[in-house]
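Just one protein chain is left out here, and the rest sit where they should.
Let's turn to chain A:
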Amino acid sequence: MLSLENIHTHYGKIEALHGVSVEVNEGEIVSLIGANGAGKTTLLMTICGDPQASAGRVLFQGEDITHKPTSDIMRSGIAIAPEGRRVFPGLTVEENLHMGGFFTSKDEIRRNQKHVFELFPRLAERKNQRAGTMSGGEQQMLAIGRALMAKPRMMILDEPSLGLAPLIIGQIFDIIRTLRDEGITVFLVEQNAKQALKLADRGYVLETGRIRLEDTGANLLDNEEVQQAYLGG
């Protein structure tokens, strides 16, 4: 469904990705793990077209989107819950959700919002609260909910567990599984390697801009290198 072929990405003269290839098949949860500064966010941003890859190709549903403008890419069935949540702090929960459905019809907004509220009852309770005043966990739910409002076929999540308590992380990961069961393909970027690999059908390990390992989630969990580097030995 999504494939990155030998992607190189530069920030000015600095090369952050040195030829990364990743494949996400329809209906899968694919996890990408890596340390701080490995280039995980850069990889996701390259998919979104900002910055664009300086070499290599990004294909989504067979179409080359490498050089498409970000606004087109984000309207073509990919949605992202960005790193650091980035909810609109001054808007209410409901308005945040409506922004997520900016390019859909009112009927769809209503339907999708109902669905999001079923997934996250917490958001329904707080729909008139300003997003900036919500807790980190609630904001993460909102970021995911907002991304879902566009009815994406593929969902990208950048470190959804960042700074959250284990209980909330568990809830968020349950939701991710539910999304996959509903037919949404998930590309998950995490530092929380254990949980992310447990959840994943397949996984990648990114190290300083290169894919180091690639296997099923279960195999990576057992892998010695992974255990040493990411699972605390």
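What to note about this one:
Simple rule for what comes next: contacts are C-beta pairs under 8 Å (C-beta built on N, C-alpha and C of every residue); 3 or more make two chains touch, one makes a residue touch a chain; residues count from 1.
Quick note on the criterion: contacts and distances are computed from a predicted model.
As stated in its UniProt record, the chain not included in the shown complex is "High-affinity branched-chain amino acid ABC transporter permease LivM", which appears among "Yip1 domain-containing protein", "Ribulose bisphosphate carboxylase small subunit", "High-affinity branched-chain amino acid ABC transporter permease LivM" or "Deferrochelatase". Checked against the full complex, the candidates A:H10, A:R57 or A:R86 give a single residue touching the omitted chain, namely A:R86. One chain is missing from the display, and on chain A it is touched by residues 48, 50, 69-72, 74-75, 79-80, 82, 86-92, 94-95, 98-100, 102-103, 106, 109-110, 113, 128, 146-147, 150.
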